[in-house]
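The other protein chains are all here in position, but one chain of the complex has been omitted.
Chain IDs A, B and C follow the sequence of writing; residue 1 opens each chain.
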Amino acid sequence: MTYTPTEMMTVAAARALKNEDVCFVGIGLPSAACNLARLTHAPRIKLIYESGTLGTKPEVLPLSIGDGELCETALTTVSVPEIFRYWLQGGRISVGFLGGAQVDRFANLNSTVIGPYAKPKVRLPGSGGATEIATGCGQIFIIMRQGARSFVKQLDFLTSLGHGRTGRERRDLGFKTKGPALLVSDLCILRPDPETSEMMVTSLHPGISREQVVEATGWPMRFAEEVTETVPPGKDELEVLRDLLARTAKAHGSAEGHE
Amino acid sequence: MTYTPTEMMTVAAARALKNEDVCFVGIGLPSAACNLARLTHAPRIKLIYESGTLGTKPEVLPLSIGDGELCETALTTVSVPEIFRYWLQGGRISVGFLGGAQVDRFANLNSTVIGPYAKPKVRLPGSGGATEIATGCGQIFIIMRQGARSFVKQLDFLTSLGHGRTGRERRDLGFKTKGPALLVSDLCILRPDPETSEMMVTSLHPGISREQVVEATGWPMRFAEEVTETVPPGKDELEVLRDLLARTAKAHGSAEGHE
Amino acid sequence: MEFLTLQNAISEYVKDGDQVALEGFTHLIPFAAGHEIIRQGRRDLTLIRMTPDLIYDQMIGMGLARRLIFSWGGNPGVGSLHRFRDAVERGWPQPLEIVEHSHAAMANAYDAGAAGLPCAFFRGYRGSDLPSVNPDIRFVHCPFSGEELTCIPSLRPDVTIIHAQKADRAGNVLIEGIIGVQKEAVLAARRAVVTVEEIVDDFGPRSSNAVILPEWTLSAVVLAPNGAHPSYAHGYYSRDNAFYIAWDDIAREREKFQEWMRENVLR
Partner (left out) sequence: MEFLTLQNAISEYVKDGDQVALEGFTHLIPFAAGHEIIRQGRRDLTLIRMTPDLIYDQMIGMGLARRLIFSWGGNPGVGSLHRFRDAVERGWPQPLEIVEHSHAAMANAYDAGAAGLPCAFFRGYRGSDLPSVNPDIRFVHCPFSGEELTCIPSLRPDVTIIHAQKADRAGNVLIEGIIGVQKEAVLAARRAVVTVEEIVDDFGPRSSNAVILPEWTLSAVVLAPNGAHPSYAHGYYSRDNAFYIAWDDIAREREKFQEWMRENVLR
């Protein structure tokens, strides 16, 4: 069964989630991955959106972080200060999903500006919940399309701490949380080197060469000793994902729904 | 119509409350006074109990600060942290009612211990909400039975700040709230001297002599230049109060209900 | 609390130069009130919102704002807020000073404002570049554990405006669904205006812990049915996601934006 790179990326991210996880979900690809996991191998996963919805089970993916669907299908809905104070800062979240316009080799993220902050070439939306999600969740999964402009040697701005600019800052600041443990792109899967915390390719998606990955990376990409091939999306995974996206597109009156 | 000293005290306190007031109500006499005001001249007064009930209209007086009656007749009920953070500390309360085992000439209150703190002769319940009610409400009304053991020269412990041990501490600490503006006893009504903040008798209840008040006070009691006689409880005030206490006693299966 | 028309509420309670917070976290965004502010041509406003959203994109594009305090400036699920970007990137129609925070920081700052505190203490920003561009972000130590904590000034808007489902005849306001930071934003503000979908005699049977703002915490209550569109009102109408998608094209070019505002807001 044929599939798109985005589908491969979404499925690979979904597979990393477990029934026991309590997930802080962002809109877009993370929302697709988390709900795909919930609708396939992890029916008991708990999804939390920063709009305050606890244990939500949306039928269609939200366009916004606060769509009514999230509240109507939630166990309950609390205030936004409570979500950030009792639930995120309180250490109740096991996995936080993040993305951004730029990521560096130590999985630090930029979602603030391209160019200088005072005079940006592109003003991006900014942190939202990301800055504290990055440090408050048990571990962080990053899901991003890979390219030389997004996988950069040097971030224009560090919005959300990964492992730090040298890979040591997170440890030095004394965080008990793991930080970025997984980065899934449309080309491959990366995990941090246990020693240096530099993200290394541990799995290539089917049909993707090391050269393609190197070309799509703004720093000299490292590969793990053993690089496996990502298991392609299964028929059931694709069917559930496509149904979900079709329902979503129909609901939002757009071709892409959550994109 | 004859009446008891307690009834005089309760009625006098009730009269000081206005429709516009938002009251932080304690159990016992304050609760009786606030609800008497609500059932007579101040039907629009807002009553808040520290158990989290906003705008409550109890049919019978609560025995405890958290009786179900308070919640069932409230506009809504919030958490206890919210009551103290958003409502009291947030500056939303115009009048706080307090009492205690001991009061001094500057209307500081002791509800903690009789005797030394480390080895108390009598261990009293303690602050409860009082310490922050004393400083957080727009003004404080105190309602207490008067006697040489309760109106003392020197507090064994200062639980709740009135105007301070010398009458200047409240001002020096920079509080914007007024502090004790009224003290109603079973003998008289006291208000602070605008200069020294010492509580002075401004009104004697009918039939009470200056000598009786002096005898029932542990410090040389001062009298205002003009001391009036408290208007005795009216027929309607007494009927409403007695009905309320009768309903209450019946509901709690005790002779005294709220006492 | 007084019941007012939208026009009178805005003219009485929103002044030039005010710090204004129109809150509503995706849900219950007070668009009708924002449009009235635009029609009345307020100037030099400091706009406060966690997510500026389309309503601030419109107010910024119409030149009402001198300053923006925010934490996420995008079109949710769609992309950029083009008017916000044009103001920050090219100073059109006028330069926009930004005070940038994270969601956690804004939520804590509203909470601290509602609690009457001068500042909020939380665990945030560590390892991020944001403190280097926002001097309002300081760090203090817990006197017991020694842990470094983050401290920012509380938010105390001159006026907060929110939209809610219902008011009763007394002017008490009931909010349901995604409640966001509305209660905190109202309690943190000097003045508060609430637009509502409907005014009912009585809220009737309800949870004893329903989210209700007592009338004595509000300056004015305004009947404004559909007042949150294209945002939504839980139990009344759903989010107009198609419009949020369409806004991307409407707001991309200055002229098209201005024409749309003339046609749909100003007249």
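Some notes on this structure:
FYI, a contact is a pair of C-beta atoms (placed from the backbone, for glycine too) under 8 Å apart; a residue touches a chain by one contact, two chains touch by 3 or more.
Note that this is a predicted model, so its numbers are computed, not measured.
Counting contacts over the entire complex, the absent chain touches A, B, C.
When the missing chain is restored to the complex, the residue among A:T76, A:T166, A:S209 or A:T228 that touches it is A:T76.
From the options B:C71, B:C137, B:C188 or B:L238, the residue with contact to the chain not on display is B:C71. Although one chain is not drawn, its touching partners on chain C can still be listed: residues 115-119, 121-123, 136, 138, 140, 142-145, 147, 149, 151, 153, 176-177, 179, 206-211, 234. Contact between chain B and the unshown chain involves residues 27-28, 50-53, 62-68, 70-71, 77-81, 83-85, 88-89, 112, 117, 120-132, 134-136, 157-161, 164, 169-170, 173, 175, 251-254, 258-259.
Even with one chain removed from view, chain A keeps its contact list with that chain: residues 22, 46, 54-55, 71-72, 74-78, 85-86, 89-92.
We adopt the following convention: only the chains that are shown with their structure count from here on.
When the C-beta pairs in contact are tallied for B-C and for A-C, the bigger tally goes to A-C. Among the chains present, the centre nearest to the common Cα mean is that of C. Farthest from chain B, judged by the mean position of CA atoms in each chain, is A.
Computed centre separation for the pair chain A/chain B is 57 angstrom, with centres defined by C-alpha atoms.
In whole angstrom, the spacing between the mean C-alpha positions of chain B and chain C is 40. Across the assembly, chain B contributes no residue in contact with two or more other chains.
Chain contacts: chain C has residues 183-184 touching two or more partner chains.
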